[in-house]
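As you look at this complex, bear in mind that one protein chain is not there, while each of the others sits in place.
The first chain written gets the first letter, and so on, giving A, B and C; residue counts start at 1 in each chain.
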Amino acid sequence: MSLLSLRGLSKSFGGLVAVAHVSLELEADAVIGLIGPNGAGKTTLFNLITGNQRPDSGGIFFDGRDITGLPTHAVVRLGIARTFQNIRLFQSMSLLENVLAGRHCRLRAGLAASLLRPPFQRREERQAVRRARDELAFVGLEEQRDKPAGGLSHGSQRLLEIARALATDPRFLILDEPAGGMNGQETAALMELIAAIRSRGVSVLLIEHDMNLVMKVCRRIVVLEYGVVIAQGAPEHIKRDPAVIEAYLGSGE
Amino acid sequence: MIAARRSLLSWSAFFASLAALPPLLPLLGVDGGGAVQIGVLNDIGIYLILALSLNIILGHAGIFHMGHTAFFAVGAYAAAILNTSCGWPILSALPVAGLLAALLAFLVAVPVIRLRGDYLLVVTIGVVEIVRICLVNNIFGLTGGANGIAGIGRAVILGRRLTTPADIFYLIWSFAALSVLLFSLLENSRFGRALNYIREDEVAAAGCGINTGRHKIQAFVLGAFWAGMAGTLFAVKTRLVDPESFTFSESVMLFAIVILGGAGSMAGIVLGTFLLIGLQEIFRDFLEARMLVFGAAMVAMMIFRPQGLLPARARRYDTGGRTGASPGAAGREKKPGPPAGNGAAGT
Amino acid sequence: MKKLPFLALLTLLPFLASAAPSLAGPVKIGLLAPLTGPFASEGQDMKNLVSLLAEELNRAGGVNGSPVEVVVEDDGSAPRSAANAANRLVARGVPVVVGTYGSAVTEASQEIFAEAGIVQIATGSTAIRLTAKGLERFFRTCPRDDEQGRVAAETIARLGFRNIAILHDNSVYAKGLAEESRERIRRKGVANVIFYDALQPNERDYSAILTKLKGIGPEAILFTGYYTEAGLLLRQMAEMRWSVPMIGGDATNNVGLVEIAGKAATGYRFISPALPADIDTPAARAFLAAYQAEYKTLPGSIWPVLAGDAFNVLVEAIKARGTDPGAIAGYLHKELRDFEGLTGKISFDYSGDRVGDLYRLYEVDAEGRFVLVP
Partner (left out) sequence: MQEFLQQLINGLAVGGLYALIALGYTMVYGVLKLINFAHGELFALGAYLGLTLLTALGLAGGGPAAVALILLFAMGLVALAGYLLERVAYRPLRGSGRLTAVVSALGASIFFQNAMMLVFGAKARVYPGGILSGEVFTLLGAQIPATRILLLASSLLLMLLLYWFIHHTRTGAAVRAVSLDQGAARLMGIDVNRVISLVFLIGPALGAAAGVMAGLLYGQIKYDMGVLYGLKAFTAAILGGIGNIPGAMAGGILLGVIEALGAAYISIAWKDAIAFCLLILILIFRPTGLLGERTADKV
């Protein structure tokens, strides 16, 4: 059974159809790429999965559970985390606090525990800080943990977003253009990082325009055009698919 | 931890030096035994408690809330009514006053909390006006209309009646000290952090699994609860509550204190309260021009300290031993296990 | 964080510095008045008038050989700032205080003066309860709301209106007067109150209210609020071509009313303590002339004049008994009888209220003058 399945998802804004009847089965333990020309509805599809927008029709099932229309924070709790195309970090806060944000949904201390500081609260705080630091180390930003996030380079900000998403203990990670704004060296490191995420047992779905990256790291690729899935399959298969070449590769590259 | 201890020390020193004032002022030969100064300090204390409670909403959660007086008023009136009509000792009304204010805040917040910044601002202003109009129009025959409610009994603590301004001073400032303690615990916790994430970027906060709506409502209700209790202290101090004490301009003053002191910074808010409330008293020598000078001073302070007088400082975390440098993505050899708990420090 | 206690103490310093020790010398008379806030115009007139009285007194040699010093504090038109201002007056060592205007504002200061043993004479605070507390050293030169309510009811009976509308502005004063009047009118069966509501002061457009009133059709309107709103109501009634008699309380006794309403003020009636111009004593007339010369205008209303009278009776008491507050209070209660003030003869009863039939009915004539209705 697949980990995440989308069944007949549709979403339109005003008269504009962004996602039209998309059905997809996304399996566990894989890196899957979602590609398509600009305006194909990729980010909208992400927003639907993570509850940032509600689908007009259709259903989303995660691990057999219907999560259609759940609010974002509930989706994250169930194990789907994401990064944003236009980076959304807590700019004035430190790197460590940014990653701690991801731990939030795994901690239990409420108002009362915050005031009374029982042992479990102190313990979980300590563990959360340690975990956050480890996630920073995982993406290679541990040294700068006390600096404000706003001071990082574009590429490092993307890595920090990934660390923050990983801190939520996701089973499924959605990356929206992770290589956007990265140089060649950074992109190469990112490819390694994505593989490492996969080997932690986290499935990855990513939107990316860097075809080199997509072809190298993805086991399977889904192609979206005008909100419709026009092809899916292994990278070699997609490269040869006439519809894809026509719609996407042919026109651009 | 060291930072926390040092701040605890400074706060203790601050409150201790304040506590020494009432006996000290007469010894210094201040006219009238310092009653003027104590009276002003009592006002400052109440404003400080209110500003600290607003700080949770406005400073930490970033909710544009310019209607804090509404909750203050509900608390003050609840205490006054329970005391004069039901014969409760005034201080025993403290929790009930807080709860009623919290209830109002909850009813207001649930439908409107998702409104964006300035729309929420006008809603909160509307709430102050609605509450004031209700008070003036003697709603349910309880609030005494424009006259307000007079004849509130003196507070009694452990058999001692609080009669002098100095008595009230110790009551108000003990509560202020308690507020500082509780709010600093709250700030440095999962809850306080979540509010800051929401203030910085609500969408990203939700994307981290934070229930933004619930946290905002909690912050709003908690701030209102505290303001309601401050209302009780106000009733203890003035022994007369009337609608004129709870106007929109009081809300504006509180809003200004929080932003001018430094949103999210308790030390800044203490300084802001002393300045904004204290300055009005100091500028008395200007007589008619008093508020003119005050307004100009407000603009000047914002221009010279746009981040607030004492901006909030970053939280410090005890991150244990340092792990080795990890250039690029190489650090991932020290792979943290997925669930919390087993990511023990490397060294 | 370390700087915090230091900074706080720094902010406190000015308070400490401003409290200079008191020296023996001039006789101090405190004046608590709204120099800022909504009542600022009344307060500034109060300050001008009392200062002028003090100046004249000092030119004539002061009291008991010492000059008089008026110690002014701004009550900010609000209870909170009034309490602080009262504390300041106490600290500055005044034995007696004139003021203040608003009832709630006065109430916030009452206890502070009482505890310090200071004699206070309020000048514009007409709420009944102020003198019902048994404070021995509290007086007022203005009459009480119930007295005015009584006169209002009598006036309506005298004028023979059967169906009347009562409009107030939700202020302590106006609402108190409106309630008193309604009570009296009902109890005595003088007339039917067919409309009773409050307008919002400080708004300028009252056409919605007037349209509603016109639909109800009272024979007369009793408006218990202040002169600005009364002037606007009259002006807008005329604009609507609706003429119905309007009667007001003493807060409409202000030349500003005629300025605002213009011709529409003609025929407007109000009840008020006698105007200085109608007090036919040489002293009152001379003083008003001096005021006109000094400030190029007459006092805007009766209230600053009542503050002047409070000052005058205090000076009278100090002349007779010195500056001991207890002695002054005793003198005012028992010995001061029919003192010739700017607003007529002044005596106080056991509770500190002014005695005597103060209220007169006035009407605005075609030239905009306030004429005593006999």
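Methods note: a residue touches a chain if its C-beta (ideal position, glycine included) is under 8 Å from a C-beta of that chain, and two chains touch if they have at least 3 such contacts.
Not measured: the values here are computed from a predicted model.
**Q** Give the residue, chosen from C:Ser207, C:Thr281 or C:Ser347, that touches the chain omitted from the document.
**A** C:Ser207
**Q** Decide which residue listed in C:Lys28, C:Arg80, C:Arg182 or C:Arg235 touches the omitted chain of the complex.
**A** Hidden-chain contact among the options goes to C:Arg235.
**Q** Any idea which of B:Val122, B:Ile157, B:Leu178 or B:Ala314 touches the chain not displayed?
**A** Per the contact definition at the top, the residue touching the missing chain is B:Val122.
**Q** Could I get the residues of chain B that touch the absent chain, sorted low to high?
**A** Touch set of chain B with respect to the missing chain: 58, 64, 111-112, 114-119, 121-123, 125-127, 129-130, 133-134, 136-137, 203, 248, 252, 255-256, 259-260, 263, 288-292, 294-299, 301-303, 306-308.
**Q** Considering the whole complex, not just the chains shown, which residues of chain C touch the missing one?
**A** Against the missing chain, chain C presents residues 36, 38, 40-41, 43-44, 170, 197-200, 202-205, 207-209, 211-212, 215, 228, 231-232, 235-236, 238-241, 256, 259-263, 300.
The working rule: only the chains that are shown with their structure count from here on.
**Q** Where the contacts of chain A and chain B overlap, which chains show up?
**A** none
**Q** Which chains, taken as a pair, are joined by the highest number of C-beta contacts?
**A** The largest set of C-beta contacts joins the chains A-B.
**Q** Tell me, please, which chain's centre (mean of its C-alpha atoms) is farthest from the centre of chain C?
**A** The chain farthest from chain C, judged by C-alpha centres, is A.
**Q** Starting from the mean Cα coordinates of chain A and chain B, work out the distance between those two points in Å.
**A** Here the centre of chain B sits 39 Å away from the centre of chain A.
**Q** As a quick test, compute the distance in whole Å between the mean CA positions of chain B and chain C.
**A** For chain B versus chain C, the centre distance works out to 37 Å.
**Q** Taking each chain's centre as the mean position of its Cα atoms, how many Å separate chain A from chain C?
**A** Averaging C-alpha atoms per chain gives centres 71 Å apart.
**Q** Show the residues in chain C shared as contacts by 2 or more other chains, in ascending order.
**A** Nothing qualifies.
**Q** So which bits of chain A are touching at least two other chains?
**A** Not one residue in chain A touches at least two other chains.
**Q** So in the complex, the part of chain C that touches chain B is made up of which residues?
**A** Residues 1-2, 4-5, 7-9, 11-12, 14-16, 18-22, 35-36, 40, 44, 72-74, 78-81, 83-85, 87-88, 90-93, 104, 107-108, 111-112, 116, 127, 129, 170-172, 175-176, 198 of chain C touch chain B in their complex.
**Q** Within their complex, state which residues of chain A touch chain B.
**A** Its residues touching chain B are 50, 52, 71-74, 76-77, 81-82, 84, 88-94, 96-97, 100-107, 109-111, 113-115, 117, 121, 124-131, 133-135, 137-140, 142-143, 145-146, 148, 159, 164-165, 168-169, 189-190, 192-193, 196, 200-202.
**Q** Give the list of chain B residues in touch with chain A in this complex.
**A** Residue positions touching the partner: 182, 185-186, 189-194, 196-197, 200-201, 203-213, 218, 222, 314-315, 317-320, 323, 325-332, 334-336, 338-341, 343-345.
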